[in-house]
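Right after this comes chain A.
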Amino acid sequence: MKLIEAKNISYKINDRNILNNISFVINYGELVKISGDNGSGKTTILKIIIGLTKQTKGELMNHNEDKVCFLGHKNNLKNYLSIRENLLIQGLKLDSYNLDLLEKFNLRKHIDNSVGTLSFGQQKKLSLVRVLNSDEKILILDEPFVGLDQNSKEFLKNFMEAKVNENKTIIFTSHIDFEDDYREIKINE
Partner candidate 1 sequence: MNSSILFIEIYKLFKRRRAWVGPVLVFLLIIISFPLTLDINSDNPPQIYLSFIWISTLLVTMLGTELIFSEDFEDGTLEQYAVNNQLIEIVFYKILVHWVLIGIPLAFVAFLFTLSLDISIHISSITLLCLVISNLIFINFFSLGNALSLKKGSILGLLITIPFLIPVLIVLGKMTTSALLGLSLMGHLSLLVGVMILVASFIPFIISFILRTHLE
Partner candidate 2 sequence: MNQDSLTNMLSMGDHGVYVWIVVVVLFVILGSTIILLNRKIRQVKKEINEER
């Protein structure tokens, strides 16, 4: 069943082409990777899919009416709050699942430290906790693997596969290749 259908989408900034005549179809329950070089418009595509940005030309049909889970470039964390507070203001509970996650990410011992003291990779892992808690049917992740160590990468990959097996749809961008069972939409001209 079709979830998203894009027909000849173009996007311009200051009359320069960012996206040029892109067409694709994404079905329910698919694991889709959008790949391309730096500046090829991967983020823009995601933003068009979730409706933050409107394409300059072309048509996008989105059959989804539910909430989506979106992970952007920015980590959505407050530097002046601790890990615990950051999770709480994101609406996450500190239950055993999340504490386990923090343990796995080596963050549990820092739980009362402010996020500003964490490294980039640690912050990235912390921002993933929200994604790992999501019960939305559609997950849209912008560069989820950047800055992660090998274990965390494996963990996230397994999580994504498990989600897809539950018939959830995941759309993500990456310019890293790894062998897995996903469909790829290339947007290099």
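A quick word on the picks: all candidates are chains of the complex that A comes from, given by their letters.
Here is the rule we go by: a contact is a pair of C-beta atoms (placed from the backbone, for glycine too) under 8 Å apart; a residue touches a chain by one contact, two chains touch by 3 or more; residues count from 1.
Computed from a predicted model, the values in this text were never measured in an experiment.
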item	value
Chain A: touching candidate in this complex (1 or 2)	1
In the complex with candidate 1, residue positions of chain A that touch it	47, 50, 52-54, 67-68, 70, 72-81, 85, 89, 91
